[in-house]
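Missing here: one protein chain of the complex. Every other protein chain is in place.
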Amino acid sequence: MNNLYKYLLTIADNSLILAQRLGELCGHGPSLETDIAITNISLDLLGQTRSYYQYAAKLVGENKTEDDIAFLRIERDYKNCLLVEQPNTHFGFVIGRQYLFDVYHYMLIEKLQNSPDENLAAIAKKGIKEVSYHKRFSGDWVKRLGDGTEESNKKMQEAIDDLWRYTNELFYLTEAEKEVVKEGIGVDVSSFKEEYYKEVSELLTEATLTVPENKYFTKGGKEGVHTEHMGYILAELQYMQRTYPNMNW
Amino acid sequence: MSKNWPLWEIFVRSKNGLEHRHFGSLHAADAEMALENARDVYTRRNEGVSIWVVESKNITASNPAENGEMFEPAQNKVYRHPTFYDLPDEVKHM
Partner (left out) sequence: MYDELSYKLSTFYIAELIVGIKKKDIMSEKEVKNLEEIFEARIARDEKIEPKDWMPEKYRKTHIRQISQHAHSEIIGMLPEGNWITRAPSLRRKAALLAKVQDEAGHGLYLYSACETLGVSRDELYDQLHSGKAKYSSIFNYPTITWADIGAIGWLVDGAAIINQVPLCNTSFGPYARAMVRVCKEESFHQRQGYEIMLTLCRGTEEQKAMAQDALNRWWWPSLMMLGPTDAESVHTEQSMKWKLKRKSNDELRQQFIDQTVPQADILGLTIPDPDLKWNEETGHYDFGEIDWEEFWQVVKGHGPCNKERMSARVNAWNNGEWVRDAAMAYAEKKEANKLKEAI
């Protein structure tokens, strides 16, 4: 499989798995208004996922569809980062995961808009407006929870502390990524690592939260080595396609 | 018992040039959240280009019990309408 295809997956799988996680929440959030907002983010991410997969399917040919890519891979072939597969432990985790991802996501597709690959650039141009809104939404909520009540501050801090170890992986480059970056098509994610931590730290500080000082980080998702959560996510995601193979829905 | 999020009234302008119209209400803790919620609740289908939010308690409404004195005096001021004035047919479009 070619590098561009693999590169598309590293971006698209993040959106798919995060959309899936957010989809679990629909009807179970703290207020109707937040349910509607979170579902909107999920829908945005799902839309982006479909665009990337449709492009990827075209690259593969052989009558492959977006659904083949979304549903019919083994776990090791999903290339999403570990951050997005973390569970909705409580609303602090939902917001923390979202914010830590959104800042990264924004920086990534902001640069991806300039890719000489027209398809990629077009998807990024459409997505940037959505993602910039996601970042605003999740950032506002980090501030509300961080600087809200004593209890919410504790819960938000707990989520940030817990999720922090998955942030470093966002800036790790797989071999395929390196190749696509070398060709000038992909974005070198390591180039905005410093900028990322600066922006996130500033907001966390404003939210009266402590910026974690981890020495140890966990990675593996981008190479297909996931946390134990992933199997269950896929069990649900793939349930229909695996139980009833080769049918139209 | 905790405090509830207050109610906000949402006004949306659907196209450039048209006025904002009352779309409905929703709950939010502050104005920013009210704007964000309004965007997701009332413009999901591309309905708007501008949103105003006003906390419901800040709206003063006329009392329907006083509708008579408020609105009926305007009914007999027919001279405010163009049809009050007689012009010959030769004068078209005025």
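Letters are used for the chains, namely A and B, taken in the order the chains are written, and counting of residues starts over at 1 for each.
The criterion applied here is as follows: a residue touches a chain if its C-beta (ideal position, glycine included) is under 8 Å from a C-beta of that chain, and two chains touch if they have at least 3 such contacts.
Just so it is clear, the structure is predicted and the values come from calculations on it, not from any experiment.
S.K.: Any idea which of A:K79, A:R97, A:H134 or A:K155 touches the chain not displayed?
M.R.: Checking the options A:K79, A:R97, A:H134 or A:K155, the one contacting the hidden chain is A:K155.
S.K.: Would you write out the residues of chain A that touch the absent chain, in ascending order?
M.R.: 20, 23-24, 26-36, 39-40, 42-43, 46-47, 49-50, 53, 66-67, 70-71, 90-91, 143-145, 147-149, 151-152, 155, 236-237, 239-241, 244, 247-249
S.K.: List every residue of chain B that touches the chain not included in the displayed model.
M.R.: 2-5, 7, 24-27, 29-30, 33, 41, 44-45, 61, 63-69, 72
What we mean here is this: only the chains that are shown with their structure count from here on.
S.K.: Averaging only over C-alpha atoms, locate the centres of chain A and chain B and give their separation in whole Å.
M.R.: Here chain A and chain B have centroids separated by 40 Å.
S.K.: Mind listing the chain A positions that touch chain B in their complex?
M.R.: These residues of chain A touch chain B: 31-33, 36-37, 40, 136-137, 140, 144.
S.K.: Applying the document's contact rule, which stretches of chain B touch chain A when the two form their complex?
M.R.: 5, 26-29, 32-33, 36-37, 40-41, 44
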